[in-house]
Every structure is written in C-alpha cells, then in structure tokens.
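I have a structure I would like to understand better, so I am pasting it below and will then ask my questions one at a time.
A single protein chain has been omitted from the complex, and every remaining protein chain is retained in its original position.
For chain A:
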Amino acid sequence: MSQEDDIEAIPEPEGASEVIETDYEIGQDNITPKIGPFGLDIHNPVFAISGLVVVAFVILTLMFQDSVGPAFSAMRGFLTSTFDWFFLSAANVFVIVCLGILVSPLGKVRIGGLDATPDYSYLGWFAMLFAAGMGIGLMFFGVLEPVYYFGTPWGDNPLGGDLGIVEGALADPETVESARRLAMASTIFHWGLHPWAIYAIVALSLALFAYNKGLPLTVRSIFYPIFGERIWGWPGHIIDILAVFATIFGLSTSLGLGAQQASAGLGFVLGMPDLGASITTSLVLIAIITGMALISVLRGLDGGVKILSEINMGLALLLMVFVLLVGPTLVLLGNVLGNIGAYFSEVVSLSNPVGREDDGFRQGWTAFYWAWWISWSPFVGMFIARVSRGRSVREFITCVLIIPTLASAIWMTTFGGTAIQQLIDNASEAAVFSYVIDSYVPELSLFGMLSELPLASITMVIAIVLVIVFFVTSSDSGSLVIDTITAGGKINAPVSQRVFWVIFEGLVAASLLLGGGLAALQAASVSTGLPFALVLLLACYALIRGLMSEPR
C-alpha cells in the first residue's frame, strides 16, 4: 500500500480549514435520466424549473413581440427610479466590506486551506476574470460613455455638472476641462471599485464555502451560516434558480449588445449600413458565435475558456496600445493619473444614494449599471471562484478589486480620452459627435472613434474580432456556470448538458433580440438584479462569519 506523489497528484494535506459538518451528500438530489443516447446528471428540481420557466419566458416573448418591449422598458424605468437608492447603497456596502476584509486579518485566510497552492498562473487567472467580468461591456461603452457624459443634450449629465459641448459648439476651455474630468471620473466610477466589489463578494463567498468548507460549488452554499441545513431544501432551490435566471438574462443582455455591435461594425467596415442594422445579421452572428462557443465548451476549461481569455487579453492590449500611440498620446498619458485622481475625489458624491438632483444620471445610468453588474454576479462570481483556489483572500481582493479597477481606468482613459479629444479638436464635425450626441447610435461609437485614426480598416476588424471572441468566452463560461448550478454543484456532469445550455443561451439571446431589442434585454436583466441585491447583502454577512471561523 503506497501513495504515489508527483506533479499530477494532489498536494498532500491541504492545511487546516474549518470544514462544515453536514450529512448532505453532494449530488444526493440529482437524477440521472437518459434522453435518447444522452445520459444526464442534473439537480432535481433546479434544472427542470429554471429550464422550463426560461422556455416559457422565451415563448411568451416571441408570441407578444409588440407588447413585451414596452412592458419591459416600463418595468426597468420603474425599478431603477424607485429603487435607485437601494442599488446605490447596496453597492457601497459591498465596496466597504471588500476593503474592510482586505485590510483586516481576515485577508490572511487562504482559499482551499492554509497550504493550498494556486491552480493557475497570475496571467491566465487575470485574463479569465477580466474576460468574464467586463469584456464586451468595455468594447461597447469605452467610447460611448465618456462622450455621452461630456456632451449629453438629454440632461442626464453626472452630478448636473458642466457640459463640454452644447448644441454642437464647444464651451470655453475651462468648462471643457471640467466636463472632461467629470465625464472620465463618472465612467471609471461605473467600471471601477463598485462593480468589481459586487463580483468579489460573490466569488469569494462561493470559493470559501466550496473549497474551505467542503460544500457543493453552487450559490446556495453561501447561505449555510444563515439557513443551516434548510439550504438543501426549497430556500436553497429558490436561490439557485434565481442565480440561473440572473445568469441567463444577464448573459443575454451582453450577448445581444455584442451581436448588435459586431453587426453594426461589420456594416460600417463594409460600407453597407443596411446590412449592419438588420436584425438578421445579428441573428446570424449569434448562431456563428454559439457554434464557436460549442467547440470551446467541448475543449473544456483549460483548452477552451482559458485559451480564449488569453487571446482576448492579447488582442485588447494590442488595440489599446495602438489607440494610445496613434491617438493623442501625450494628452492620454498625462491624463491617466489625473483621471484616477478625479475618480477618487468624486467617488463619494457619485455614490451618494440620497439628496441628489441628477435623477437622469443616477437612475438612468448608475442604478441601471449596478443592477446589471448584480445580475451578472452569480455567473462571474461562480467562474472567478472556480479558478481561484489556492489564492489568499488578500491576494484575491487585490486582483479582483484593485487591479481590474486600474485596468478599467486605463482602458477608459485611452478610448474615452481619445474620443473626447476628437470632440475638442473637431467639435460637431467629429464622427463620435454624430453617433453619440447628434443621433444616438451607441453601437457605432467605438467604430466612429477608430475611423478617424490611422489604419482604421485594420483596427475596426480587430475590434469586431475582439467583440466576437469576448462573446464566445462569455457564452462558454456562462454555460459552464449554469451547468454546475443545475447539476447541484457537481463539476463532472456530462458535457452534453453544457452543450444544451450553450444552445439555449443562444436561443434566449436571439428571441430577446426579436422580442424588443435592447430595451427588453436590459429590462430583463435589471429585474433579476433587484432580488439578487438582497441576496448579496445576506451573503456579506455569511461571508464575514465564514471567514472568521477559518484558521489564518
């Protein structure tokens, strides 16, 4: 009787950790039906209920295309204008909890036990969490958002501050500078500490309760300190089902945005705007991308998502360095630190939930963003958790909260800063002016900016490829996550289930696009964000309780 030890073998005792004693066996509620030649291994009833309700939702959307869009939009308007204070306050709580854990002794806890070693290198790890967390959004909003805040004619400028361009005429240099500064600070605010804190809370809780406490890798496990053994029953089922909904609707939002942007970009590059604007092009793109995601799913985590994420990061870096070099290089370099400084000096007033006059900005942008990030958090959180074993909590929060915030700030400075400089140089003659301020065509904003730089046709093709690859990565990692949740936390369920979810996501994205375009997509994601915000506040408590019982 001997135990072989070499590289592939398990790192012997993983060190001390406080395992939760429960009689629950992972997979005990699973059923293993055979449908034709496909053997399944799924959680009963989470798989069936979430699958059926999503199917019902898709069918209803297809049947009542004309009324669903306005209904969703009304619901979105109601939620973000009524509960804006709640979304803003909740996000502030998440940031404070994360920063508190970072500086407290709890930061010494290690995910996976005191002696666990990381599964992935820093580079591979960071590429995966960045691709899953923001990817497509950075492409879509990098130019759009700063330019919008700089010159919005719709009265939703941040904090009711200065506008740099009014009715096509540039303001005086002092006002322009103040508007630029506030536009950049507000954009970084929406892509900085707050969203990443939301992700970090979910990811850290999941990782802690799975790798240290030995509970299944599924959302309900976070709530063990609150509900105890009851999480294996209906309270847990509801949390998991909610997580599957949030993931599917959140993913569809981003997949829809991605497909529209890629198709608009395609039309722009080929000089055929009709082709770019047609829904058919978007649908074909969704089909192609779902096909690519299928291949990636079949190659697994290391052979699929990880490689794609690294390709993404390389291409994104290439595009950013290019824009930095051919854009107003000196202005941008000079502004990086200034913008980060502006962010920190404005972050308190921007995140203040009450007593503000800027309803349009706070409700229409911030509350929407927070709801959007929250609806993404089960997906991104599960995925980050899956790849973060072996990191210490302090290392984890630094890499999931601080570094991504800086990366977002640099990205936004490069893309938004270049676009704002184009406005300052050319005022209403700039392409971004016509796509963002004059007539609102958000999906062309990035391409408008690129078109005024050298080598436009090459960079625009790179941008389209980047959007598509980000899209494939999200679809792949999303199905990985949904499959794990609907298999009761089992990570070795048959691959055919992941294939099912990939195709399913593609169908949901396609039908939501037909049902009411972006308004429907956005509203659907916001509505799952609200209940999940409550769930996440409970998670903060469970997380701190869980961390405090760990050896450190």
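In this text, contacts are C-beta pairs under 8 Å (C-beta built on N, C-alpha and C of every residue); 3 or more make two chains touch, one makes a residue touch a chain; residues count from 1.
Simple rule for what comes next: contacts and distances are computed from a predicted model.
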UniProt protein name of the chain not shown, from "2-oxoisovalerate dehydrogenase subunit alpha", "Multicopper oxidase CueO", "UspA domain-containing protein" or "Sodium:proton antiporter": "UspA domain-containing protein"
Touch criterion as defined above, residue of A:Gly214, A:Gly291 or A:Pro531 at the omitted chain: A:Gly214
Options A:Gly160, A:Gly300 or A:Pro531, residue touching the unrepresented chain: A:Gly300
Touching residues (missing chain, whole complex) on chain A: 1-4, 6-14, 19, 25-28, 37-38, 112-113, 119, 210-211, 214-217, 298-303, 386-387, 389, 484, 489-496, 498
